[in-house]
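Only one protein chain is missing; all other protein chains are in place.
Chains here go by letter, A and B, matching the order in which they are written, and residues are numbered from 1 within each.
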Amino acid sequence: MLSLEQVARIADLARIELTPAEAEAMRAQLNGILAMVDRMNGVDTSGVEPMSHPQDAVQRLRDDRVVEADSRAEFQAIAPATEDGLYLVPKVIE
Amino acid sequence: MTWEVVIGLETHAQLTTESKIFSGSATRFGAPANTQASAVDIALPGTLPVLNRGAVERAIRFGLAVGGKIAPLSRFERKNYFYPDLPKGYQVSQFERPVVAGGEMVIVVEGAEKKVRLTRAHLEEDAGKSLHEDFHGMTGIDLNRAGTPLLEIVTEPDMRSAAEAVAYARALHSLVRWIGVCDGNMQEGSFRCDANVSVRHPGEALGTRCEVKNLNSFRFLEKAIEYEVRRQVELIEDGGKVVQETRLFDSDRGETRPMRSKEDAQDYRYFPDPDLLPLQITQEWIEEVRKTLPALPAALLDEFRLQGVPRYDSWLLVDSREKAEYFRQSVSATQARFAPAMAHWVNGELSAMANNIPTGFEDFPIEPRRFARLHDRIQDGTISAKAAKEVLHAMAAGEGDPDAIIEKRGLRQVSDAGALGSAIDGVLAANARLVEDYRAGKEKAFNALVGQVMKATGGKANPQEASRLLRDKIGPSREDGNPTETA
Partner (left out) sequence: MHSRTLKELAATLASKEVSSVEMTRYFLDRVAKLAAALNAFITVDEEKSLAQARAADERIAKGHAGPLTGIPIAHKDLFCARGWPTTCGSRILENFVAPYDAHVIERFNAAGAVILGKTNMDEFAMGSSNENSHFGPVKNPWDLAAVPGGSSGGSAASVAARIAPAATGTDTGGSIRQPASFTGVSGLRPTYGRVSRYGMVAFASSLDQAGALGKDAADLATMLGVMAGFDPRDSTSSERPVDDYTAALGQGVKGLRIGVPREYFSKDLNADVASAIRAAIDELARLGAKMVEVSLPNQHLSVPAYYVIAPAEASSNLSRFDGVRYGYRAPEYSDLRDMYRKTRAQGFGAEVKRRVLIGTYVLSHGYYDAYYVQAQKIRRLVANDFAAAFRECDLIAGPAAPSVAFDLGARTDDAVQMYLDDLYTIPINLAGLPGLSIPCGFGAKGRPVGLQIVGNYFDEGRMLAAAHAYQQATDWHTRMPPAFAKEADGVQP
């Protein structure tokens, strides 16, 4: 069962602000989902190869060629904030 | 009590591909902001990565060059964290199954060789850049660099001093350029080191380490490690404890400080990237790449050893592939027995000249066969070492063939017994006192006599020949039974 602190920690990792009331409701909902998910926990899967992809194939590669042209004007037309060709964000502190 | 320093390095080498690791954007440095950021690079919704074969090929080259194991199947994972220069909110990297495992580098510190084991090398994408100049209190983001292919090369904690760390970094820097996988341009950030530093008393378990990030010059690497070691030792000796953290080097202050943006405990939530199937590298592909590899430093060190080049000189020769290649071509244009002497010239005067031109030994203005000819002239006594330097500079200035330069400038040494003999006779007649001193056992007096002969011939006398004739004429000194016969 997730605690409120865990919910807060997960929400912070996911960068989603939750009000205290939302966090409380979310905790109940997430625990409901996890209870359902837990049905798979007892299953003996020892020796089973995890399947991360439906295709039993290997990666196709592309040749090292430049095929993209500058699209900055078009891309930045839909950006929240730009200046001098840069995307603007609140000050980043390193 | 003594302290032992333990250092491991993680190096990000930007690969020399034309296009990015997962998109068809150019990787050229210095383009106007965000003009090399495609839909994939800025992570527009719906875009997908497609891996660049050229990046994988370079990882294979590196793996072969360091004797690592190339994974037949490796995997790309997502490293999840929020940062404005990371458009997808995750970096595609390799975590559990890197493309290269193991391998080693040999470094030389204070004349001694040492092996540094490599843990792994993995492919990943670079992030963009945050520009902190003030945009009304905002930060500007340029994503041109986002998606540039990187090979992250990780060592075991095998280094025991800042000097060793720098020696490793230099050797690695040389190697990646040697095999053509990275241009090594540190000002442009093509080769960046992170240092994991800890201290302990010898024999004890590893101490808590700090990671100092983004050291983009060898000097900063050295200074940062030295500072960090001092800081940790002082901290512990004052009864404190080192906290595991990521630190930044402030080159203005010569200090490291904790990175604020990494303050909160990270949880990167690595998992296999579902957009990218496993990366397969077949044995055939590895063999194909192997065929295109140049002779590597280790092989050349062997070759030079067989030619009698001293170990230290050999190490200097393999500083760069161009230098080593220059040397090899020079030797092959003359006799192999001259290799040790030629190594001296290449590491000495020629390296000094190469350091003064931007292209170094690549595109060096003196062709190896011409340098070999000049060297032959030194060996056969036609010119003196001093004159040879003059010829070298004349060749570099485009005056052409060394023999022509020697003749034009009248640099030929006087070795002819007749011409030398009359000069010697004159010197002996005018310096009876020195002759007496020499006969009385003062070797210095002999050198003075040789000097007088040189002076008398305007510096053109062959000093070896002059010495021989002098001794013939004066006879043995009292101290020295029969000094000259075997000279």
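We adopt the following convention: a residue touches a chain if its C-beta (ideal position, glycine included) is under 8 Å from a C-beta of that chain, and two chains touch if they have at least 3 such contacts.
These numbers come from a predicted model, not from an experiment.
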Checklist outcome for this item: Of B:104, B:226, B:275 or B:367, the residue touching the omitted chain is B:275
Checklist entry - Of B:25, B:80, B:119 or B:307, which sits in contact with the chain we cannot see? => result B:80
Next on the checklist: Which parts of chain A face the unshown chain closely enough to count as touching?
Outcome noted: 2, 6-7, 10-18, 26, 29-30, 32-41, 43, 45, 48-55, 59-60, 62, 71, 74-75, 77-81, 87, 89-92
Checklist entry - Which residues does chain B use to touch the chain missing from this display? => result 39, 42-51, 78, 80, 82, 84, 87-90, 141, 267, 269-271, 274-277
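One rule holds for everything that comes next: only the chains that are shown with their structure count from here on.
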Checklist entry - Just curious, how far off is chain B from chain A if you go by their C-alpha centres, in Å? => result 42
Next on the checklist: Going by the contact rule set out above, which residues of chain A touch chain B in the complex?
Outcome noted: 12-13, 15, 52-53, 55, 57-68, 70-72, 75-76, 81, 83-94
Next on the checklist: Looking at the complex, which residues from chain B come into contact with chain A?
Outcome noted: 17-19, 23-26, 32-39, 42, 44, 50-56, 73, 82-84, 130-132, 135, 137-143, 248, 259-261, 264, 267, 269, 272, 274, 276-280
